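Inspection log for the structure reproduced underneath, given as structure tokens.
The complex appears here without one of its protein chains, the remainder shown in place.
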Amino acid sequence: MKEITKITYREALKQGVREALQNDERVFLMGEDVGRYGGAFAVSKGLLQEFGEDKIMDVPLSESGFVGAGIGAAVAGMKPIVEVMTVNFGLLAMDQIVNNAATLLHMSGGQMNVPVVIRMGCGIGRQLAAQHSHSWEPLFAHIPGLIVLSAGTHEDARHMLAKALKSPDPVIVFEYTSMLNIEKEIPVNITRVDISKAKVRKVGKDISIITYGIGVYKCMDAANELASIGIDTEVVDLRILRPLDEETILASVSKTHKALIVEDAWKSVSISSEISARIMEKIFYELDAPVLRLAGVEVPIPYPLHLEDASVPQKNDIINAVKKMLNHD
Amino acid sequence: MKAEEGQHLLYQMQLIRRFEEKSAEQYTKAKIRGFLHLYIGEEAVAVGVIQALTDEDSILSTYREHGHALARGLSAESVMAEMYGKKEGCSMGRGGSMHLFDASKRFYGGNAIVSGHLPLAVGMALALKKQNKKNITCCFFGEGAAAEGEFHESMNLAALWNVPVLFVCENNLYAMGTALKYTHSILELEKKGMAYGIDSVAVDGMNLMAVINAANKAVTKIKKTGKPYFLVCNTYRFRAHSMFDAELYRDKSEVEEWKKRDPIAIFKKYLLQEKLTTEQEIAIIEARIESEVQRAVDFAESGTLESIEDLTKFVYSKKTEL
Partner (left out) sequence: MIEFVMPSLGADMEDGTLVEWRKKKGDTVKRGDIIAEVETQKGLIEIEIFDEAVIEKLLIGPGTKVPVGSPLALINPIHDKAETIVTTTAKKDLIHPIIEKEKTPASPTVSSDDRIKISPLAKRIATENNIDTSTLSGSGENGAITKEDVEKSIAKKLKGALSQEALGTTTEDETASASISIRAAVAAAMSKSNREIPHYYLEKTIDMTKALVLMNKANKERPVKQRLLPAALLIRAVALSLQEVPELNALWDNGLQIRSDINIGFVVSLRKGGIIVPAIPAANLKTIDEIMSALNDIIPRAKALKLRSSELSDSTITMTSIGEGGADSVYGIIYPPQVAIIGFGNISEQPFAENGMLGVRPIVRVTVSADHRATDGLIGSRFLTALNRHLQNPASL
């Protein structure tokens, strides 16, 4: 029997960080406001008091500087967890991530590992307007040399970090700020998640709904509603956006013969474009209908709530898309 | 200074120069491609600073780093082979001229985004501090880098965290083709370090003895205090920014003027004056270098190209277990 505990997404993240700090001397957390403020989203609240300044480092607003320093510390034998408050500021550190973290191993001919973990808050919602509402997973997933993870469930929020810290190569972990207060049940006796694989969150036979991050719970809600009218969907949570777990994706679509891909990121040149292309390249003759994508509308995210909501796929959009694909009245 | 020591320093500077002349030659024959940035004229900086470091100290450099690599003890063979793109190169041929690496010698590049390696150097120094090690990280960059945001972020972080890093600015007066006065509001670059509360000193980078003294002092200070240090070496590159450069931005007379301050000539004169060497010994050193450079070319020529099947090697570590 699985024992279940109820936990917020925030608490799940915090337990992950705390466990990492307890388990490895080399681990430290650095980021803007992670210490005295308690973390911009209160994820690291209390950790400074518990672990001290050496392990919980407040840093100045120098994204390129401190992300680069995290990379340097990783090269020199430490295991830094670098928190970039949100992905919105992540581009200030993009040069460090692309030209150093992702590249040093290769251009040194395999001599320099960069075992850094970079966590970024991410996502659209809460009316934060254009500069603070980004789904930039695809930008990072574009870069060879990076491992890009997306914590779409509480279980992953709790356990991804431990595995990410085991990686000899740089890992970007996307966390979703709009999920922080959501409470969910997670099993107590599961202490590991396999972050190298996508996860089938719901088994079904009629259609594969492929998604990640903020899309996972949206798609699960849609799937449950669809089940009540006799439509049996399979929901695949990609979980690792680079390198993609092609096997799981293709196996699911080969079974259902239909694929709907859902993400919040802008539709053009996105994760969904990539998956759609791979389905077409690898299993064209398994398709019984064109692949359909629901993704962000190509507009800087506006401030008003109704426009913000209209900018990204919602549960009903998913339900309607599935019905349409299955010719369901 | 002992005669042996002096002769070794001369050998290092002369090797760098001769090696680079040969590199330029091989470039015109299309044996070396990509960018090739020559260090000729600036040899005293690399040789003078690196002699102050121990094997356990780390070095990060720029895309104009053949001199630093050779001064650090990477073999001329492995550097030339790297520029030939051969597997025997110090970075398996994956990096080329701008990305020389040798982790066993704690030589961490070969970084070609201007100022991109400064945060790295701070982070490596931070690790040293956390690990209670007594070593330092030495980071070379040009004055062009001092205009980048990452320079200022790194200075601030290093001072704020008190980490053992030696910032060495090689001020050769031109950021590619734009002169210092068009790129910096303050021409005395050491003042930028002072603004962050960092010990900052400027030195004549054409004079090896002056660089040696300044570097020794800097390293001693860092090892004592654990704090960062900023050393500005005012120097000059005799050759173009990279190979394909018509040098429209400076007068030939300016170059000729600086050549009178050739660091190798100055140091040779010093050694002879101090009777630390003889013309004959210098001739022997030069002959030795000639054959060493030729050996490097032969080594690179006979090196092997990596198989295309291995193209995607080194993107991820072999043992990425998630």
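Observations on the structure shown:
Going in written order, the chains are labelled A and B, and every chain counts its residues from 1.
FYI, contacts are C-beta pairs under 8 Å (C-beta built on N, C-alpha and C of every residue); 3 or more make two chains touch, one makes a residue touch a chain.
Since we're looking at a predicted model, the values are computed, not measured.
Residue B:33 is the one among B:8, B:33 or B:288 that touches the chain missing from this view.
If you put the hidden chain back, the residue from B:122, B:175, B:231 or B:297 that touches it is B:297.
The hidden chain makes contact, of the residues A:166, A:255, A:278 or A:315, with A:255. Residues of subunit A in touch with the missing chain: 205, 230, 232, 254-255, 257, 284-290, 324-325, 327. Where subunit B meets the chain that is not shown, the touching residues are 21, 24-25, 27-30, 33-34, 242-248, 297.
Note that only the chains that are shown with their structure count from here on.
The distance from the centre of subunit A to the centre of subunit B, each centre being the mean of the chain's C-alpha atoms, comes to 40 Å.
If you check the complex, the residues on subunit A that touch subunit B are 28, 54, 59-60, 62, 64-78, 80, 95-96, 99-100, 104-113, 144-145, 147, 163-164, 166-169, 194-196, 240, 243. On the side of subunit B, the complex with subunit A involves touching residues 58, 89-95, 99, 101-103, 108-111, 113, 116-128, 130-131, 149-150, 153-154, 156-157, 160, 312-317, 319-322.
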